[in-house]
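Take a look at the following structure, please.
Missing here: one protein chain of the complex. Every other protein chain is in place.
Here is chain A:
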Amino acid sequence: MNAFWIILTGSLVATCCSLLGCFLILRRMAMVGDAISHAVLPGIVIAFLFTGARDTVPMLIGAGLLGVLTTFLIEFFHRFARVQADAAIGVTFTWLFAIGIILISVFAGQVDLDQDCVLYGEIAYVPLDLIITEGGLSLGPRTVWMLVVVTFLIGLFIVLGYKELFLTTFDPAFAAAIGISTTLWYYLLMGAVSLTTVASFESVGAILVVAFLVAPPATAYLLTDDFKTMLGISVLLGIIASFAGYYLAVWLDGSIAGAIATVTGIEFLLAFLFSPSQGRLRRQKRVQTVGH
C-alpha cells in the first residue's frame, strides 16, 4: 500500500509539473520554474510563523504570493534595471531562498521545517501522515488529497485557458493586438507554477519539482510536432518516471526523489538518441543514406 501512495504522489506532482512545464519551456522560461520552486520558501515560513501550524491553505497562499512576487521581481530587474534575464532570475531566487533559510534558522525552535526537507523532500514519509475520520477509517495520506485538488485545478486551468495560453506562448504580439492580455496570462501561469511548487515541495522537494517541470516537457518536445500530443506525452513520461524511479530506489535502497529525477534524465537521453524525428542516431543514418 505504501508503494501505491508514493507512486501516486509522484505521478500527481509529475502531471501538474509536466503540463505547466510544456508552456514554460516553449516560452524559454524553464528556469523561472526553478526560481519559483526555491523562492517560495520565505512565503512558507512566514505563513507558518503567522498561523503557528503547518496548515495547507495559509502555506499555499504565502507561497503563492511569493511566487508571483518572484516573477514580478525578475521582470522588473530585467526590464528596468536592464540586467540579462538569466542574471535577473539568479539574483532574485537565490536572494529569496536565502531569506527563507535565515528565517528557518532564526525561528528554528518554532518552525517545524528544515532545509533538507525543502530541497530533497521525503516522499517516503507521505504514507505516514494519514487523514483518519472520527470513526477510525483511514482516507489516505493528507498530501495525496491536497495534490489531487491541485492537479484538478491545474488541469481545469489548462483546459479552460488552453487557447489563450497557447497563443500568448506562441505569438504574444499577435495576442496583444487582438485584445488578449499577455500580462494576465503570464501571471496566471506563474501563479499556477507557484501553487504546484508549494503543494509538491514538502513531499518531493524542490529538485524533483524542477526535474518534472523541465525534463518530461523537453523530452516530449523531441518526440512530437503537435502541442496537445506534447502535453500528453510529457504527463505520460512523468508518470512512467514515478513508477520506474520508485522501484529503482527500492532496488538501490536509495532516495526515491533522486531516483525519479534520474529516470526523467534517462528518458530525455533516450529521446535525444532515438527520437523518430529529432534523434541523433536516426538523423545521422538519414544523412548518410541521403549522402550516398
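To be clear about the criterion, contacts are C-beta pairs under 8 Å (C-beta built on N, C-alpha and C of every residue); 3 or more make two chains touch, one makes a residue touch a chain; residues count from 1.
Methods note: contacts and distances are computed from a predicted model.
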**Chain left out of the displayed complex - its UniProt protein name, from "Manganese/zinc/iron transport system ATP-binding protein", "Sarcosine oxidase subunit beta", "Phenylacetate-CoA oxygenase subunit PaaA" or "Gluconate 2-dehydrogenase subunit 3 family protein"** = "Manganese/zinc/iron transport system ATP-binding protein"
**Fill in**
Of A:T9, A:T92, A:T143 or A:T224, the residue touching the omitted chain is A:T224
**Fill in**
Touch assignment to the omitted chain, from A:I102, A:L128 or A:L160, lands on A:L160
**Request:** Could you list which residues of chain A touch the chain missing from the display?
**Result:** 26, 160-164, 166-167, 170-171, 173-180, 221, 224-227, 229-230
